[in-house]
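All protein chains but one are shown in place.
Take a look at chain A:
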Amino acid sequence: MTIAIDKTVLGPVDEIPFGEGRTYAVGTDMIAVFRLRDGSLRAVSAVCPHKGGPLADGQIDNKVVVCPLHLYSWDLSTGCSQSGQPPINVYPVRVDDGHIILGD
């Protein structure tokens, strides 16, 4: 599900290579931000709900992230699991003037 969060500038978008993800600490939350190959961003909780794997290390396409530990996958836009796991949080995120803007 999508979680409302205060607007935060996370850093330059160039910090994230195309098709990869990086983890950011935002307050007490850990958020994985992915930069899709089409240039858009997705932000989800950084911790895999299954066994705590680092989702930012997972492989992605334009739809899903696959956790590197046990290969469970989640939809990056809805946070829904495709393999029967609990959902992950999804956060609003966008690029503005070369910066990653989290929140609305």
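The rule is short, and it goes like this: contacts are C-beta pairs under 8 Å (C-beta built on N, C-alpha and C of every residue); 3 or more make two chains touch, one makes a residue touch a chain; residues count from 1.
We take it that contacts and distances are computed from a predicted model.
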- Message: When one chain of this assembly is omitted, its UniProt record names it as which of these: "Cytochrome bo(3) ubiquinol oxidase subunit 3", "Transcriptional regulator, AraC family", "assimilatory sulfite reductase (ferredoxin)" or "SigE family RNA polymerase sigma factor"?
- Response: "assimilatory sulfite reductase (ferredoxin)"
- Item | Residue of A:56, A:88 or A:102 touching the missing chain in the full complex | A:56
- Omitted-chain footprint on chain A covers residues 14-23, 25, 30, 32, 37, 46-47, 51-66, 68-73, 83-84
